[in-house]
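Report on the following structure.
Of the protein chains in this complex, all but one are displayed in their positions.
Take a look at chain A:
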Amino acid sequence: MADEGVANHYQVLEELGRGSFGVVYKAIEINTGETVAIKHIDLESSDDDIQEIQQEISVLSTCASNYVTQYKASFLRGHKLWIVMEYLGGGSCLDLLKPGIFPEVHIAIICRELLLGLEYLHAEGKIHRDIKAANILLSESGKVKLADFGVAAQLTHMKSQRNTFVGTPFWMAPEVIQQAGYDFKADIWSLGITAIELALGEPPHASTHPMKVLFQIPKNPPPRLEGKFSKEFKDFVAQCLVKDADHRPTAKELLKHRFIRSAGKVEALQELIYRKQVFDAKADRVKLPVYYQETLNTISPKDEADEWVFDTVKSVAPKPRGTVRSRKPSGVHGIEDAMHKLDVKDGPLQPTTPGTVRRSTVRRQPSATQRKSSISQTQRHVSNGNGSPRPVSSKRPLQPDMSFGNSGSTMRLFRRVPSDTSTNPSNFGSSPDTSFTYDENRPPTASYQLPVEPHSKEAFLGRRLYNKALEPCLDELHAQTAGPAKREALARLSDALAHLDAVDPEGTYHFLRSIVSTVQQDSKLSNAFLPREERTPHHSKTPSDGTPQGTVLINNKRVSAHVQQAQAQAQALQQAAAINSPAKLIMAQDNPHLASHRRRRESTATTASNVTTTDNGLGIMEGRSPEKTSRSGSAEREREREREKERDRERMALEAKFPGRPAAPGMEHCKELSDLLYARWTDGLRARWGALAGA
C-alpha cells in the first residue's frame, strides 16, 4: 500500500473529540484550503480484525448524500489509519444539548433531515444501526448529517436481514436486542428514541443500568413522549416506536407525517449552535485546543547482540570491547508502554515516574480533577465529546464494551483503544493566545523541544553529567579560549551537547562511559588522562562524573557524599569561571537552552557565592582562589557558620521534596497530583495508625 506520503497533504490542527475508535482532528487540506476532519485510528492498539474498519470505510465511501457526512479519503501512516471526512463545525446534537433541551420546532427539522438521510441509506441497502444524538452532526449553517458508521451494515440484497447485536443499548430496537433478524426498521426505532433524547435531554431508561435496559426494552411497552409537547410530535414518536418492526413505518412514509411536513428550514438550527457558543462562553468553557502532535516512533532500541543467529559460520557475534554497546534503558517500559498501562479507572496511583503520570493523565483524562463535579454529565459525552475520553485499556479481554454507564457509547463487539499521541511535545500549529488560562492539555507554546524526562538510571546520570560536569567544563574552557574560531567551535560543541542532553540524556551517559572505558584501555591515553593519584577510593566511586579536575577531596563519609562531591566540583568550576573568565560563554539568543541555562547558572551561582570553602564540610579547593583559602585558615567561628549554612541547605533540599510547596515552573500540573497523592498517603497513615494519632 503505497500511500505513506498522502498525510503530507493535510495540515492537522486541534483535536475535535475522541471516542472508542480513536481521535478526531480538525485539519486543512493544503491543496484546496478546505477544512476537513481526520479520524486517526491506531491499528496497533486493536486486536480485532482490520477488516472491521475496512467495513466502515466501504460503507462510507459508497455514500454520496447531503444528509450523510462525506467521506473523502483514507490512508495509512505507519500503523495509524487516517480517515478524512467532511468537517462539520456545528458539533454533534449531544454537544448542542448541553445548554438545554431543544425546542420542538428544531426537533422537527432535525427529524426530517434524519429521515431524508435514512431514506437515502436504506435505499442504498445500508443500515446505520447507531442513530443517536451523539452521531448527528450539524454544519455551521445548520445542515444535519449522519455520522459514525462504525457499526453500519451493508446489505447485499434488499430483503436480507441481520442478526448482529450492535448499537447502543438505550437506542436499540427490540428486534435488535432479541437478535431475531432485523432490517432498516431498526434505524426508525432509534430515531424515535433520539427524538425523545432531544426533547428531554436523555433517552428513556437513562438512569437504568444498560444491561438491565436490554431486558426492559423488549419486555416493556414502548416508551412514549410525555409532557408539554404537541400532539403531532407525540404521535410521530409513537409511530417510530412501534415494537413490531413490520408495523413500523419506513423513512419514506414518516416523511409524510404532519410533524415532519410542518418542519421549518435547517437555517433555524443555527440558533442551537449559537446557543451553545453563548453557553460555552458563559460557563467559561472555552477550552484551549489540544493540538495534534506526531507520535514519535515507539520503536524500542534494538539490541544487536541479541539478534537471532542463522549462520553457522559466525555463530558468535563479535563482542565489542568492554564498552557499552547496548542502549537498552534500565527502565523496561518506554513511555508509550507506561501509557498503555495507565488507565484512569485502574488507578492513576500506579507507581510510575512523575513524568509519565503527568503525560498520561493529561492525555487521557484532561478534566478529571477540575471537573469532578460535572463528571456525571461529561461522562455521557463520549463519542463526540468534549475531550473526556472513555478510559480504555488494551489489556482487557475482548468483550462487549460495558463501560458505557449511562453514556452515549456505542456497543461494539470489541473496543478500540484511543491512539496515544504525543510522547514528546513538539511545536505544532500556531501557539494559542496566551491570555487564556493555562490548560494542561496544551502543548508547550515554546518554539523548542522541551528536554526529555529522564526515566532510567542512565538517563538521570546523563542529565546530571551534563548539568554538573559537561556544561560547566565547556563554560570554563570557552572562557579560557582566545581565538574566535576556536571559541565558535567550542560554542558549537556546547550547543550540540545541550541538544543531546535535551533529546537523549542517556546518550550523554553512554557517550562518556565509552570514552572513559576506551581511554582506560589505551595505556598512553590512560596515563595522560587518568593519573594514578586520581584513583583514590573516593574518586573511583564516581567514574561517571568524569571531570578532569582532581581538586576536590571529600573528608566526609555521608551517604550523600557522592552528590556533594559533584556539586562541589561544579561550584569550583563556576567560581573558577567567574574569577578567571573575562567573557562568558556566548550562546545564540534563540538558543532553546538559554533560559534554562540561565536558571541553572543562577541557582548554582547563588549557592556558590554563599558557600565558601571549608576543610571538612565540603572540600578543599587548591590553588583556585587563594584569597579564600587564606581566609579558611582564620577562625573556628567561620567554620561553625559554614556548618550551620550547610545544614540549612540540606534541610532546604529535603523540604523541597515536601508537598505543599510552590511547584517549579512548568511543573504546576504535577503539584496537584502530588498533593493529591500526599493527601491519600496521609489518610492511609491516619487510618492505619489512628490510635496513635488520637493518643
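By definition in this document, a residue touches a chain if its C-beta (ideal position, glycine included) is under 8 Å from a C-beta of that chain, and two chains touch if they have at least 3 such contacts; residues count from 1.
Assume contacts and distances are computed from a predicted model.
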Matching the hidden chain's UniProt record against "Related to N-alpha-acetyltransferase 30", "Mo25-like protein", "ER membrane protein complex subunit 1" or "Ribosomal RNA-processing protein 44" returns "Mo25-like protein"
Among A:Ile28, A:Ile57, A:Val105 or A:Ala268, which one is in touch with the chain left out?
A:Ile57
For the full complex, which residue in A:Glu104, A:Glu124, A:Asp235 or A:Glu646 touches the chain that was left out?
A:Glu124
Kindly note down the residues of chain A that lie in touch with the hidden chain.
1-4, 6, 43-44, 47, 50-51, 54, 57-58, 61-62, 64, 74-76, 78-79, 81, 124, 156-158, 297-300, 302, 306-310, 312, 315, 337, 340-341, 394-397
